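The structure under discussion is supplied below as structure tokens; questions concerning it will follow.
Only a single protein chain was left out; the remaining protein chains are all shown in position.
Labels run A, B, C, D and E following the written order; every chain starts at residue 1.
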Amino acid sequence: MSERSSHWQLHTIVSQLRTARDQWRTQNGRVSGEQGGRELPSRAAMAEILEALCGALFPMRLGPVDLREESEDFYVGHTLDVALNALLAQARLELRYAARHSAATDHQLDTELEAKTISIIQDFALALPGLRSLLDTDVLAAYHGDPAARSVDEVLLCYPGILAVIHHRLAHHLYRAGLPLLARISAEIAHSATGIDIHPGAQIGRSFFIDHGTGVVIGETAIIGERVRIYQAVTLGAKRFPADEDGQLQKGHPRHPIVEDDVVIYAGATILGRITIGKGSTIGGNVWLTRSVPAGCNLTQANLQHDDGTQK
Amino acid sequence: MSERSSHWQLHTIVSQLRTARDQWRTQNGRVSGEQGGRELPSRAAMAEILEALCGALFPMRLGPVDLREESEDFYVGHTLDVALNALLAQARLELRYAARHSAATDHQLDTELEAKTISIIQDFALALPGLRSLLDTDVLAAYHGDPAARSVDEVLLCYPGILAVIHHRLAHHLYRAGLPLLARISAEIAHSATGIDIHPGAQIGRSFFIDHGTGVVIGETAIIGERVRIYQAVTLGAKRFPADEDGQLQKGHPRHPIVEDDVVIYAGATILGRITIGKGSTIGGNVWLTRSVPAGCNLTQANLQHDDGTQK
Amino acid sequence: MSERSSHWQLHTIVSQLRTARDQWRTQNGRVSGEQGGRELPSRAAMAEILEALCGALFPMRLGPVDLREESEDFYVGHTLDVALNALLAQARLELRYAARHSAATDHQLDTELEAKTISIIQDFALALPGLRSLLDTDVLAAYHGDPAARSVDEVLLCYPGILAVIHHRLAHHLYRAGLPLLARISAEIAHSATGIDIHPGAQIGRSFFIDHGTGVVIGETAIIGERVRIYQAVTLGAKRFPADEDGQLQKGHPRHPIVEDDVVIYAGATILGRITIGKGSTIGGNVWLTRSVPAGCNLTQANLQHDDGTQK
Amino acid sequence: MSERSSHWQLHTIVSQLRTARDQWRTQNGRVSGEQGGRELPSRAAMAEILEALCGALFPMRLGPVDLREESEDFYVGHTLDVALNALLAQARLELRYAARHSAATDHQLDTELEAKTISIIQDFALALPGLRSLLDTDVLAAYHGDPAARSVDEVLLCYPGILAVIHHRLAHHLYRAGLPLLARISAEIAHSATGIDIHPGAQIGRSFFIDHGTGVVIGETAIIGERVRIYQAVTLGAKRFPADEDGQLQKGHPRHPIVEDDVVIYAGATILGRITIGKGSTIGGNVWLTRSVPAGCNLTQANLQHDDGTQK
Amino acid sequence: MSERSSHWQLHTIVSQLRTARDQWRTQNGRVSGEQGGRELPSRAAMAEILEALCGALFPMRLGPVDLREESEDFYVGHTLDVALNALLAQARLELRYAARHSAATDHQLDTELEAKTISIIQDFALALPGLRSLLDTDVLAAYHGDPAARSVDEVLLCYPGILAVIHHRLAHHLYRAGLPLLARISAEIAHSATGIDIHPGAQIGRSFFIDHGTGVVIGETAIIGERVRIYQAVTLGAKRFPADEDGQLQKGHPRHPIVEDDVVIYAGATILGRITIGKGSTIGGNVWLTRSVPAGCNLTQANLQHDDGTQK
Partner (left out) sequence: MSERSSHWQLHTIVSQLRTARDQWRTQNGRVSGEQGGRELPSRAAMAEILEALCGALFPMRLGPVDLREESEDFYVGHTLDVALNALLAQARLELRYAARHSAATDHQLDTELEAKTISIIQDFALALPGLRSLLDTDVLAAYHGDPAARSVDEVLLCYPGILAVIHHRLAHHLYRAGLPLLARISAEIAHSATGIDIHPGAQIGRSFFIDHGTGVVIGETAIIGERVRIYQAVTLGAKRFPADEDGQLQKGHPRHPIVEDDVVIYAGATILGRITIGKGSTIGGNVWLTRSVPAGCNLTQANLQHDDGTQK
């Protein structure tokens, strides 16, 4: 039995893993001693926070099963209190991380960061009632948009598109408030649960509905109007990115589509680049589109092929 | 430190959230006082119930790791008992919810609903042995249909398509029994885990196999025969819905495809509307199809394009 | 209240379920008495093991939130110890399962299997530092490949493509070491979380990046070079499998694409069969491809259609 | 490996255990079929309820660590709501259990019991503010009574005597309200945690303090005045019970001491029978006492022995 | 912030702790290399096992709240299966630990130990129905012995004396079967929960009742007859142990009291040494006793003092 104690050569492996980490840190320009106890936000913590916020926003439908109206406000207040404190802690981690290369002294930094963090989360908290009203328009859009929906409650309990939109509207607020990492984590939690991948930077108007949803991708600079309806596997993406002189892809500029009010985009359509889909247009299933479309247009694979044909 | 106690303006936010809820309730025709302690079914509860039912149906493969044949029946009986009691409670919640506008007195209602709920779950329980035999045909279909499968046990442990089909067959029973909300929740639990979105209303014959599966969508009124094989990203959907006079989409009529026995549909095919894919046909990858296809047909993107070409 | 005690007719259902299991076992050639306490690996156990390994490989980013550099090695060593012991137990279950039809005596078998199991996991453990360095190239590829990425830490925390690649590189080692079932379970855990379905048999070179990822499918015999970039819904699949004389699909031969170094494949492209995509090529979105492509080729749907046109 | 499947002879043991249960039920006059789904209250459920009530009564000291005054009421309201609903369910179980031999029809019974249960728990809820004020006197008594106490907060966080008194005052309310089983369970939860065994029937005045506490026993019919202080291993018990004609101990009559206001009883004193300890008396350590003591008396083992001596 | 990374001087402390462990091992004659992966049983594991066995022995009272008679056997069988497998694993650890100095080869040892372990747990399993019947006599004794008891169910749910006796009867079986360490752990779990400290070696007859119980101590070689009743703080202990020539206390011989049938011992009595309390005797509260007592004797502190007086 004595040989069992050297099963894994743990000391060797641990040491080699340390070497691998050191190489990484050296190659990527970080000095090991500098970073001390640096901490990153936690995906598990964000998942709990988002679940609590969902309950606080829709207490009778996403809160505890036996909640009654008499105690709704107690539940909402207590749940918000816990969730906001937890979100404050995560925000502090992101802002400290973002400031890790700052020249300020630790103490200056801590004082400023703390004030900024509290201010961001206070604004977030105050925005929640407005977000709830906005989300109500999305719930109604789903109810009216899907012939299979039996009630608005079913929509909230079941529809992955609604889960994705709740997460997006919360994440988008965090993104604009200067917490892009928490925003991205929030978006990826929804992506993992629904297969719907909305970058938190995307701007989306009221009464938005995604049906089925698996495979939907909406990019960082996309702008979507009101009453837009989208089906599974739709991409609102960027065209290929030109590399800069160093061979690196260029970052930052508007590169995703603008979708105006009252547009419907059917399953599998791929819409790429900073083009505009005009108000009230309908884009058919599996359409591949890299040019703007005027208002009121009804575009299908068939007319695209026909169109190509006549141009030849 | 004293200002910490007013961080979140909780009383303001809680009150504004209440106002937002009241607006929603008013606009959607519900009188707040009416609904008292109304409770909705719980997704978390359904997830536990479904996991337990999977274990009871396939004890040696989806049950506890150290189960032995001597104790199989004890495990199955105990697990069913717990799962059925829990399902009874969820079913009661759905039926009470569905009856919330009923004119019957509370007591009449409770007595009738209770009898109905028990009867539904008793029937569900009695159907389980038949469902197990049906699912065995699906497991064999997966084993024979995928060249990479090494054993039927691997299929049950690993294949997302099998998970989706188990959930569907249980959800479809609940759907037909008058519990469409529990059915939909069950389907969405599988959708989230697998990316496969089968509406619980869909009718599916024995020996059904979905490979890979991400992005598959099967609509509420689809009818699928025996020995059908489907790959990832296949849609069996509805064509665009005509809006009625009020601008609302029409609900209810058969609007998804009929797929006859022994059909194979390759990845990415989109099949829309109440059309029929004849027995033994093969539909190629990425095909876009809105017309019926006779039995024995072998349809690929190539012949579709060719077909278009000759028509010009 | 007395009738409550016969709600479910449990004894009947349990007995019918047993009959269903017996039928299955008989039809599939297993003698019930033979298998005794046979146990299968556990998906939940593998999920815990993989989470621990992720933490051990990237302690400051996927490990505990408050880890500091002073204690990194303690954390890594302890976490590896727990994870490797747990993996040893799962590997033992797979190898015993694989040997269930062996003619060897129990004792011979146990001794041999135990030695083999320990040896496999020891090799796995020793490979971890190399895997970490390999994964660092993937993280950098993601950072450089996505204009929206703000830091390499964000990539590790958020990108589903990175999660899928970590799981794949671990799973691929298990696959080659003779543990295909544990490998497949590991791959399906990532598939469920990300919508990215990479068979553990696929060979993938350094600096690999999958963006968005939902719907990606990479088959068992695919071979991918270095610095390859892939977008959502790309399939590297097999063409239709010829059935053998018994009507069974043929298993085993190379049947998925070879993708050479520096290739980019845009969203929705479907590439099927044992073809080769030459070094440095770019495959456009939604392209359907079943023929080899030379090095440096830039292929879009448009030139494909044009190409088809000129051949007619 | 085949013999593993008969390790435990489970079917034999399960059957013999059933026989043992049947014998018990027969000998104790219960007809098996009668009791159907009868359910007993749960100790684990009561433990959770009591922990929640402790938090609601003392939110800043026994509630969540990071509670702030702004959100105290939300926490208290939400916690009470959950705890009272859970207590309602336990009370329903006790009252149904108590009524199991009733002749009333199920329906009559259910309706009456439900009304009674709700009424009891409503009264309990309304009594909580008064109980909190009463407990404040106990906390102050502990702080003033123990030279080692540094603050009232330390007393609430640390002193087992306080934990026992909180549980007792809640349990005593349940006892008087007709829920003796829930009361007893509550008392035993405190007994297990502190070694202090107070029967929920005991009547105890304000400003009560037990120091150290292990081994204290206070009987069902004991009556304790205000400002009483008791040390570890004190017994306020019954003398030996006369057996009735059937050899059974007689149940029900007052049989434990009356302790008047301002009495101190030191460690290990044993006081038995329906005697009275007069106002302001002090009972020394290890004293054995079965006769009443007038007001203002200072009794030690020494004077007792002396007393005995003079009587001889 | 950089100094944070050397907060704890972890490497120094870990190294000093290793030195301390090495000193201990050297001084206590163990060679470090010898013991490899030696593992001790786990208290947490035994606590779970005992809770499960309590449920299996008394399913309607200590099992799950909503158990019904229809499913009792399923619950009992499944719970036993899990508990016995877990107990087997703990027994294996104890026996391997006990054999750690054996001269046998690893393989011989493993084979023999495994057979012995299985045999012990099989016997334990077969003894459970008899233990249940024996425990029924204890439950009745408690019900008849305490005037405050309202039902036998209350006794099982609430009385610490019953919890202690259930643990003792299980622990005593393990003790006699050659698993003294598991036995002792089981006894200490009950000791911690109840303040009742019964050494698992003690032999105790049927219909045994301990009331209140805190502070009861019953020694390893005590023998207790049938229908014995004991109150809190009673000690059945050893007299002072003579040291041997090395100054070590002598171990092993009978050194605790024999208590014959139908004896009652009131609170706080201390009975020391291998003396006999004759059938039907009553020992009064706080009595200090080191001499045998004949049958039918009624001994109180008063007659002891009187007795002493008359002897002078």
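Methods note: a contact is a pair of C-beta atoms (placed from the backbone, for glycine too) under 8 Å apart; a residue touches a chain by one contact, two chains touch by 3 or more.
All values derive from a computational prediction rather than experimental measurement.
Touch with the chain that is not drawn comes from one residue among D:Leu17, D:Leu50 or D:Leu84, which is D:Leu84. Checked against the full complex, the candidates E:Ala83, E:Ile185, E:Val228 or E:Val264 give a single residue touching the omitted chain, namely E:Ile185.
Residue C:Tyr75 is the one among C:Trp8, C:Trp24 or C:Tyr75 that touches the chain missing from this view. Only one residue from E:Ser71, E:Thr117, E:Thr235 or E:Thr300 touches the chain missing from this view: E:Thr235. Panel shows subunit A; residues 4-8, 10-11, 14, 68-71, 74 of it touch the chain omitted from the view. Although one chain is not shown, part of subunit E still touches it, namely residues 7-21, 23-24, 28, 32, 35-43, 45, 93, 97, 180-181, 184-185, 188, 191-192, 195, 197, 199, 201, 214-215, 217, 219-220, 233, 235, 237-238, 240-241, 248-252, 255, 268, 270, 272, 286, 288, 308. Touch with the hidden chain on the side of subunit D covers residues 56-57, 59-61, 65-69, 72-73, 76-77, 80-81, 84, 118, 121-122, 125-126, 128-129, 132-133, 136, 144-148, 150, 152-154, 157-160, 193-195, 212, 214-215, 232-233, 266-268, 282, 285-286, 301, 305, 309.
In this section, only the chains that are shown with their structure count from here on.
Chain geometry summary: the mean Cα position of subunit A and that of subunit D are 53 Å apart. Taking each chain's centre as the average of its CA atoms, subunit D and subunit E sit 26 Å apart.
Residue positions of subunit A touching 2 or more other chains: 36-37, 66-68, 73, 76-77, 80-81, 195, 214-215, 233, 268, 286.
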